[in-house]
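Only a single protein chain was left out; the remaining protein chains are all shown in position.
The first chain written gets the first letter, and so on, giving A, B and C; residue counts start at 1 in each chain.
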Amino acid sequence: MIVVMKPGATQQDVQHVADLVLEFGLKEHTIVGTDRTVIACIGDKRSVDKSALENAPMVDRIVPILAPYKMASKEVRKTASEISLMPGGPTIGGAKIAVIAGPCSVESRDQILRTAQAVADAGGVALRGGAFKPRTSPYSFQGMGEEGLELLAEARERTGLAIVTEVIGVEQVEVCAAYSDVLQIGARNMQHYPLLEAMGRQDKPVLLKRGMSAKLEEWLLAAEYIINAGNPNVILCERGIRTFEDYVRNTLPLAVVPELKERTHLPVVVDPSHGTGHAHLVPSMCKAAIAAGADGLIVECHPDPERATSDGAQSITPGALYDLMTPLRRIAEAVGREL
Amino acid sequence: MIVVMKPGATQQDVQHVADLVLEFGLKEHTIVGTDRTVIACIGDKRSVDKSALENAPMVDRIVPILAPYKMASKEVRKTASEISLMPGGPTIGGAKIAVIAGPCSVESRDQILRTAQAVADAGGVALRGGAFKPRTSPYSFQGMGEEGLELLAEARERTGLAIVTEVIGVEQVEVCAAYSDVLQIGARNMQHYPLLEAMGRQDKPVLLKRGMSAKLEEWLLAAEYIINAGNPNVILCERGIRTFEDYVRNTLPLAVVPELKERTHLPVVVDPSHGTGHAHLVPSMCKAAIAAGADGLIVECHPDPERATSDGAQSITPGALYDLMTPLRRIAEAVGREL
Amino acid sequence: MIVVMKPGATQQDVQHVADLVLEFGLKEHTIVGTDRTVIACIGDKRSVDKSALENAPMVDRIVPILAPYKMASKEVRKTASEISLMPGGPTIGGAKIAVIAGPCSVESRDQILRTAQAVADAGGVALRGGAFKPRTSPYSFQGMGEEGLELLAEARERTGLAIVTEVIGVEQVEVCAAYSDVLQIGARNMQHYPLLEAMGRQDKPVLLKRGMSAKLEEWLLAAEYIINAGNPNVILCERGIRTFEDYVRNTLPLAVVPELKERTHLPVVVDPSHGTGHAHLVPSMCKAAIAAGADGLIVECHPDPERATSDGAQSITPGALYDLMTPLRRIAEAVGREL
Partner (left out) sequence: MIVVMKPGATQQDVQHVADLVLEFGLKEHTIVGTDRTVIACIGDKRSVDKSALENAPMVDRIVPILAPYKMASKEVRKTASEISLMPGGPTIGGAKIAVIAGPCSVESRDQILRTAQAVADAGGVALRGGAFKPRTSPYSFQGMGEEGLELLAEARERTGLAIVTEVIGVEQVEVCAAYSDVLQIGARNMQHYPLLEAMGRQDKPVLLKRGMSAKLEEWLLAAEYIINAGNPNVILCERGIRTFEDYVRNTLPLAVVPELKERTHLPVVVDPSHGTGHAHLVPSMCKAAIAAGADGLIVECHPDPERATSDGAQSITPGALYDLMTPLRRIAEAVGREL
């Protein structure tokens, strides 16, 4: 952490900051520059609230140096984590890219079984589907609940696909874990800490979506909460961020993929469905995500998007998914992966 | 809801959409323009997922017309809601502007009692303070828990101030409600629906912070969740949004105040502490918020900001709070309010 | 400037950076921390491209310390600049707040003379009006050109108001300067450097609007271009920034006002018309801007907004402007100013 003093700071102002730094259990090192004095604070005190120092007289700003996450970082684990989606089942984070697909919501037995079969036929490794739905409006369809989970489990039995489903609150963790293989935390819940901690006590992998305006560090700290609570199997999922762009539901910032590969050992999945909001943009963004180095895709797929109860606009058909796999495979090979 | 067809849409394409509209239980009205055909969908079906239609062939986009919130809107209640912060206590939403102040976290008995006294002396009506803290990092101070709530209750006893405290999860609702007067939902939890519904079952007012990238409609729909679950006493709190600006922690968009006054009957409070992140900007933004028509302020105030365990950089001192009240009072009068 | 090395950087990596720093004419000071090494670079070399160092091996990032603007900063001039809008005429930046108002475009003699009279009657000190219009679409009304400037000059003669008009290109500088008193640079041109330099060679004050996504430092550097080219009379104008908010045309970040007051001696004006895009939000934002400490307002005002050729939605009527002056005056007094 570096404290930058304002121009005109006196020696007394500097000393006051230096004293506070020592009081916080850090060492200080003062550098007098041409126009400014800066005070480097040495020591690993992630728990110190750096912002407090900003209130000392003549302090201009505080520059943090140390990344505040640890277990999610490459500083702790240098090689990529390869995570099994289910015991003995497909993995994510290794050479093979994982395609996860399925509807936004489980709507009926027929819908979910047909979709599951299509996902398996296309070469996907997991089925996504929501049984408990976090909906912006209280008047929207809220999901089938446990009945939906039962249908997902039946789909697994028939196809061998792993099941990925969203957990919307601490109360649903147990029931979701009972039926599914990968527990998803949605974008809106990325900083719901009680849920992160509850997930940390599970032994199933967690797919952690980025909050729609989360900075990279905040996202990795959310992963840190889960790992810190005992579950190292966190899969990061980029699903687009909120910007001024209005031709898309969210802006999909694919540079996050190579940046995460620099910073963390955790696998990175891209969701081009929420990441764009429009089915006609999904295939291109699937290709781009693989080209950018993603470890997997999670794609909304529905047999009749016009009549989907949620997210119809961003769902592709089983046929479109199937056709997409050939170019995806070739791109994966071009970047040294397989699919 | 209006469906805009692409140029070149055939009559068959239009008919297909019209049929889907009828299938959804709405009436349709087709208008053939110079370049485009649009299909107006008539009827109040808030539960229909409008996005599905976008997937029909030759549909360009969907334009929603109806605001999807109802009970939070002025269409249902035309006059402003005036909400009591505690039985027989001060209200918010009437002529008198409410000032709520206090530390980010309850840190000690001395700290909270001193601050409470200062808030009361300055003319504030409520004390804010966090006992359960949602912290970005798992390594940061997480709050004093129930002990902090007890100290807040003691501060109320001594000063008569109402107590505002944040509830970070469904599990904390009961204990927070037992000790405090107003239950706060933080920005990160604005769309944690289980918490919104749990708050809807309480009989204490809820201060609902705007999510840091929430659109107005999403925020009002979050309020709608609470009202719909049975609690009409929702206070909206603007606390700044995430933008590209980096001299502030958040960008404080004060135009939201008059816009909300057009759309909703709920009281609107502004938090200039989170809304800027820097103590030196807080007094000006307090003044601006009152001038813009806010019903109240919620301000972070700490007797020793340099040593605050959280949010020190954005906390003002009791002295600064006291000095601020005179100009605030005059501005309130200039806009036809009192304080 | 501080260079932060990656964890694992060797002494050789650090030495390589230190050598580059010396090569750039700066002194270096290396600090070995618990996890990271940082290299402080000492010396005032604003011309060095700091980004180049980032490409050296094992460099994590570069943290600039020095603000790159100089003449616009308070480091050079500690007291506020008070600028005359016309020789012997009203000033901006002193105790008295300046209200500038008028239509987006000059449309006709009748329109501009009626508006000018209304602005003068309300107590405004300057008339704004565009003769050359930068329009997003080539098919929109592009302004009356020199004829519009003549009408503005006539309005000045009749009312004594100073004239503020936008210059859209280097070619229009001379003709605009011939007729008007204050030359405006629009948001889209904030970083059109040839225009900034041409303005620097004029002896009339320049009203420099913030670019719609300009950071504070970029805005002040644009002012620096003008001052550096010879014209110290720059008035900064906040007109809203582009964010994800969609109930407004732009988000008006009023905290910029007190922040600029910390950093620069230049006067700060707020444009609540572009800053919101909707007439019903303009009065509240005028009040909030004064409360926040603005030195002036620039407001779009049109006698018949429904029929305005541009920006009708955000123009208030002369009557609304007149009514607004009483609360504005009282707020000005509450913050120690007059109007």
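Quick notes on this structure:
Throughout what follows, a residue touches a chain if its C-beta (ideal position, glycine included) is under 8 Å from a C-beta of that chain, and two chains touch if they have at least 3 such contacts.
Predicted model, so just to flag it, every value in this text is computed and none were measured.
Looking at A:254, A:269 or A:313, the residue that reaches the missing chain in the full complex is A:254.
Screening A:148, A:275 or A:303 for touch with the missing chain picks out A:275. Residues 213, 215-216, 241, 243-248, 251-259, 262, 275-276, 280-281, 283-285, 287-293, 327, 330-331, 333-335 are the ones on subunit A that touch the missing chain.
Looking at subunit C, the residues touching the absent chain are 20, 23, 46-47, 49, 51-56, 62, 68-69, 134-141, 168-171, 188-189, 191-195, 212-213, 218, 221, 224-225, 228-229, 242, 277-279, 305-315. For subunit B, the residues touching the chain absent from view are 2, 4, 7, 29, 31, 33-36, 38, 40, 42-44, 63, 65-66, 75, 242-244, 246.
Just so it is clear, only the chains that are shown with their structure count from here on.
One inter-chain figure worth recording: subunit A and subunit B are separated by 26 Å, centre to centre, where each centre is the mean of the chain's CA atoms. Among all residues of subunit B, those that touch two or more other chains are 213.
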